[in-house]
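Everything below concerns the one structure shown next.
Here the complex is missing one protein chain, while the rest keep their positions.
Moving on to subunit A:
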Amino acid sequence: MTTFLKLLFRNRLAALGAVVLGAIVLLALVTPLLPLADPDVTATGDRFMRPFTEGHLLGTDHLGRDLLSRLLWGTRLSLAVGIAAALVAGTIGSAIGIVAGYFGGRIDNVIMRGVDMLMAFPYILLALAIVAALGPGLLNALIAVAAVNIPFFARNIRGVTVGLAGREFIDAARLAGMGHGRIILTELLPNVASTIVIAMSTTVGWMILETAGLSFLGLGSQPPVADLGSMLGEARAALITNPHTSVVPGVMIFLIVMSINLLGDGVRDALDPRLRSGALTRPRAVTLVDRKGQVPEADQKGLLNIQSLETQFHVGPRIFRAVNEVSLHLNPGEALGIIGESGSGKSVTALSVMGLVASPPGVITGGAVRYAGEDLLSADYRSLRQKRGNNVAYIFQDPLSTLHPLYRVGDQLTEAIQAHHAVPDATARARAVELLKDVRIPNAEARVRDYPHQLSGGMRQRVGIAMALANDPDVIIADEPTTALDVTVQAQILALLDDLRRDRGLAIIFITHDFGVVGQLCDRVAVMYGGRIVEEGPTATILSHPAHPYTKKLMACVPELGGGKRELAAIPGLPPVVSDLPPGCAFAPRCDKATEACRVGEIGFTGSDTHRVRCIHPEEVLA
């Protein structure tokens, strides 16, 4: 509760709303005690006096009545009627909702049908019909406004109750022999009370506005008593000659509604955990680059060259060092594997290449990514966009969420082509069919018209691959392309990628957590842990002679087919949280060879250019 209030008041607008509303409510409460003129005494000689005249701070209306006094009394009345309507609607609506939600079945069905019928009306129409039947008057307006808001409460509270009614404590109460009435009052009501209160406080602004509206139409409060709405309605006749009589009540309604809205927004935001975590921020078109140190010199290695890359996530005061001093290069036609557990930074490394790390919260804080010698991190959006998909293409993990659900796969393919080549639609479409055939999708001519949800998982991933191939890129970065698929489909997809690589001379970066996949596809492999590369070398060498204890353990996790009954090794402990990395080797806490020396200072690479390892006690001493 205190954190809630703190959050609420950290929001300056909500605090402003609370202050304004508090002041208005206070004024309304003390109105009878203030030395004000009688609001209903007419003095036609003093009609339409301007604001700030002697004795009439806000002037007088068309009957010479003091506007300040009428305003305060009117505010009092409007607030009272609005709050009363909210209470009535809230009570009756909640009762209906609880009954429907608790009993369920037929009762629920009948009640909710009725509620749906009521909601089929434009709301004021219903209010007008009720006022028409009962006759104009403030009490009838209150009843009408409360009545049209009952469905809103009934529906909300029913939803909450349905969720609660199936819970164990309700069953327990029933088994204990409690009657329905008692269960509802003692077990259910306390649990839905907070929802009811929140719903009431967010709708009270509406209720005030709606009753004011009915009064404005002359259907609510009747002369001489006036709420804000009827003040405004009466003033309308003199709008052109004496606008102040309209402005005074109008501004007051505006202030009340706005302060309630501000407060309501504040409450909603404070209750929404996603806002606190910053999860509702939109990622920009390109990852933010904010390099602290020097940009590393170009060293002419490979077609794609990642040098000392550092990528971080800035979430509130916490900094997650997802990628730390990662250097990798990829030669034309080569397949490089990046392997590691979830959270090791392998995907973030891959996404950093084309500036696709979600930002905020992602920031690239150091290093360089060179494609054919050009630093992509200092490239502008235009040139980066031209390379995306055209020179470096991506295949992502889960093709159901990575393909657009509302576009036909053919359209998504032609779009990829037309993003880089100004070709006519027909040409692009023909090429899309070609691409689907290339990735061995049967009946490609018909499949282009399908939506992603109409395809199987394997087919969707083939579409993802076809899309990556659309512009004949030099480099494909495949981020766990087979993880979401079952084993047989997985093998097919891997074989397909391998064929495509050989046919087209593609260079592939293959991100995975599966050594089996690496062994099948990759020429070289880099092992990542805690945002760093801990070992890198030719696949055959690493598979036969792993040097880092982590690599060895990771390999032991892979079950061998036909390997008989052997205990599968799991690595004890959890991967490190990259916001709080210990000094020294990040793997030390889980490593059985670790010594004091492993826990201090920076541990550099040993070994050669072809096989290097970041470890003081390697399994194999590298030459």
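In this section, a residue touches a chain if its C-beta (ideal position, glycine included) is under 8 Å from a C-beta of that chain, and two chains touch if they have at least 3 such contacts; residues count from 1.
Here is the rule we go by: contacts and distances are computed from a predicted model.
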Exercise. Can you pick, from "3-oxoacyl-[acyl-carrier-protein] synthase II", "ABC transporter permease", "Protein translocase subunit SecD" or "Glutamyl-tRNA(Gln) amidotransferase subunit A", the UniProt protein name of the chain not displayed?
Worked result: "ABC transporter permease"
Seminar exercise, completed: Of A:F396, A:Y529 or A:Y550, the residue touching the omitted chain is A:F396
Seminar exercise, completed: Per the whole complex, from A:G135, A:P190 or A:G316 the residue touching the absent chain is A:G135
Seminar exercise, completed: The one residue from A:A43, A:A285, A:V600 or A:V621 touching the chain left out of view is A:A285
Seminar exercise, completed: Given A:H420, A:R501 or A:R524, the correct residue touching the omitted chain is A:H420
Seminar exercise, completed: Note that subunit A touches the absent chain at residues 13, 113-114, 116-118, 120-126, 128-136, 209, 212-213, 216-219, 232, 236, 239-240, 243, 246-247, 250, 253-254, 257-258, 261-262, 279-283, 285, 354, 356, 358, 381, 385-390, 393-394, 396, 398, 401-407, 415-416, 419-420, 451, 453, 464, 467, 470-471
